[in-house]
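With one protein chain removed, the remaining protein chains of the complex are shown where they sit.
In this document, chain identifiers A and B correspond to the written order of the chains, with residue numbering beginning at 1 in each.
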Amino acid sequence: MKLQKNTLLSLQMKLSPEDFEPATKSEQEDLNKLTANTSYWKDAWRRLKQNKIAMISLIVIILFILFAFVGPTFSPYTYDQQVRGDENMRPCLKHLFGTDQLGRDLLVRVMVGSRISLIIGVGSALIVLVIGSLYGSIAGLLGGMTDNIMMRIVEIIYSVPDILVIILLQIVIKDPLQKAFDSGALFGGLQKLGPGIVAIFIVYGLLYWVGMARIVRGQVLQLKQMEYINAATALGANNKRLILKHLLPNCIGTLIITTMLQIPSAIFTEAFLSFLGLGVSAPMASLGSLASEALNGVQSYPYRLLFPALAISIIILAFNLFGDGLRDALDPKMKK
Amino acid sequence: MGNQNNENLIEIKNLKKYFPVKSGFKTSYVKAVDDVSLYIKKGETLGLVGESGCGKTTLGRTILRLHEPSSGQILYNGTDITKANMHPFRRKMQIIFQDPYASLDPRMTVGDIVGEPLDIHKMFQNNKDRQEKIYSLLETVGLNREHANRFPHEFSGGQRQRIGIARALAVDPEFIVCDEPVSALDVSIQAQIVNMLEDLQEEKGFTYLFIAHDLSIVKHISDRIGVMYLGHLVELAESRELYKNPMHPYTQTLLSAIPIADPKTSRSKKRIILEGDIPSPLNPPSGCPFRTRCPYATEQCAKERPELKEYEAGHFAACHNIK
Partner (left out) sequence: MAENNNKNLLEVKDLEVSFFTYAGEVKAVRGISYELKPGEVMGIVGESGSGKSVSSYALMGIIPEPGKVIGGNIIFDGKDITNLKEKERLKMRGKDIGMIFQDPMTSLNPVFTVGNQINESLKKHTDLNKEQRKARIIELFRLVGINQPEKRINQYPHEFSGGMRQRVMIAMALACNPKLLIADEPTTALDVTIQSQIIELLKDLKSKINMGIIFITHDLGVIADICDKVAVMYAGNIIETGSIDEIFYEPKHPYTWGLLKSMPKLNAEEHERLIPIEGNPVDLINPPKGCAFAPRCKHCMKICLEKKPPAYNISEGHDILCWLPIKDEYEREVKNNGKSE
């Protein structure tokens, strides 16, 4: 709107003397409010919700967790219960997934197996997270010679053929572990899981953190250029504070994503090891050992292989797709 | 401008900071700060101007030992801190940064950012006192206590700069390096921050090292001004004296290059336009660093580096051609 010259104002708009009274300070300040802003997490959640595949994967993962942890309580059988007379049954109403040659209900065994696989997946990923992120951030922050030596160690571990080491380690540590288990409460809560699983954790702790360490180091190298790190240094913050309060919290997106993608890889490795007979010990079941057992009669009873294999595929696919979606949501820059 | 007495709070002697640059097997050095000596009196503001890459920011950070000096000496209140454990001195010397976006940790609330120095130096045993201190700091810089629970990205540039200042004030420092504190801010906000820095100085007797590339702001806030070029201090004088009577040809150019918000003056003003660009600090010219662009350069300038000499009381310059 533009005012015309030489035309009375009163003809162009309605005005009153009160309009031109000075405004009070508080009236002015009322206009000056900080509007609520979205936080990092809300923002990420919003982006995640838009990603249909990731949301479906998330639902699948939740259902799977329920299946594995709550499912067995609704089953009339336990995983090691041998039902006489029900040996080698095909899937039917009594045993939805059928039974094995000892008469154990396969449904409950797949549930318990999934539980073990999930525990191994999450547990190993957490071990990798702790070791990898600390190692990587220390190397990145200190830099120079320390970084050089630490990263050479990482490269050496990288270059070792991992399956070979796993098999070797499994054999070497299995006996001392078994002894430790027998001798008492050395491992506390781990006792229930059995030495096989603990061995897998140890292997993971020794071998698989290197990827995480590299990623975190790269991120820390970038972050330590940031001015707020200088600011904290100028305030007298020591390295421990820099890592725990500033560097790692600012890597959180990467940490979550990498951990999330580590879970399926750990599940897969466990399945693979159990398949080779190196994983959990009977009568405990994992998805891998179930598949391995099923091989014996695969021609007569293909469903024995089908169900655990399907479970492995679904769980790995769901975690991978969800991890990808999470990456897009937490770190939009990484999308390319 | 602060009140002055003759005690030197900061004294640096022949300070050098070289950054190694590796290319293949050869290591060359960027001479970011090359043989700079100066002092800052208690309660005064020393301004430091120069173009990008002249080493003014490196100098400020080396004084705080955020970079380790390559050689030379830094004295704080008479104590040599060149090799000392800096932890106790972190409470005395603080810094305000240029970029109000990068200098605040995005994952911390404003309260935690301002409270961090209190935690590092364990200044409060009890959480309630700590919280009160944070509130009072926020109020000192013109924010209010409700802001403590918010995150930095919710604030505008000027407000963020206030948060950065509150953080620096938390340890009750004596000396503050202001590293281009207003360069990233809008003109209308710059004046708010400059005024606040002046008020704080008056109230608490701070000593400032004020680094900026904008000579008009530096002249406004400083008692004395040092001009840097390629890692060297080329002129140092009381601020009005420097403006009225610039001795070094580089200072003269710098003064004439400043665009003035006054069309009549700029129409009549004759600019000194320098030929060429600033040489790379990796490969600085021999002798006087400014000689490659200096209109008065002679043979002598290529041969020897001019010393910083006192030509008038308190007015130092490093040039062979000053009579």
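As a working rule, a residue touches a chain if its C-beta (ideal position, glycine included) is under 8 Å from a C-beta of that chain, and two chains touch if they have at least 3 such contacts.
Remember, predicted model here, so these are calculated numbers, not experimental data.
Please pick, from B:T140, B:T253 or B:T292, the residue that touches the omitted chain in the full complex.
Missing-chain contact among the listed residues: B:T253.
So one chain is hidden, and I want to know which residue out of B:S266, B:S286 or B:Q300 touches that hidden chain in the complete assembly.
Hidden-chain contact among the options goes to B:S266.
Quick one: say which of B:F19, B:Y243 or B:Y311 touches the chain that got left out.
B:Y243
What does the interface between subunit B and the hidden chain look like in terms of residue numbers?
Within subunit B, the residues that touch the unshown chain are 1, 51-52, 156-159, 186-192, 194-195, 198, 213, 215-217, 219-220, 240, 243, 253-264, 266, 271, 273-274, 277-278.
Tell me which stretches of subunit A touch the chain missing from the display.
Here the touching residues of subunit A are 1-3, 5, 8-10, 13, 15, 17-23, 27-29, 31-32, 35, 37-38, 46.
One rule holds in what follows: only the chains that are shown with their structure count from here on.
CA centre of subunit A versus CA centre of subunit B: separation in Å?
The mean C-alpha positions of subunit A and subunit B differ by 46 Å.
Over in the complex, which subunit B residues touch subunit A? Could you list them?
These residues of subunit B touch subunit A: 61, 64, 66, 86-87, 90-91, 93-95, 97-99, 102-108, 116-117, 120-121, 147, 150-151, 153-155, 164, 167, 171.
In the complex formed with subunit B, which residues of subunit A make contact?
Of all residues in subunit A, those touching subunit B are 34, 37, 39-40, 226-228, 230-237, 241, 245-246, 249-250, 252.
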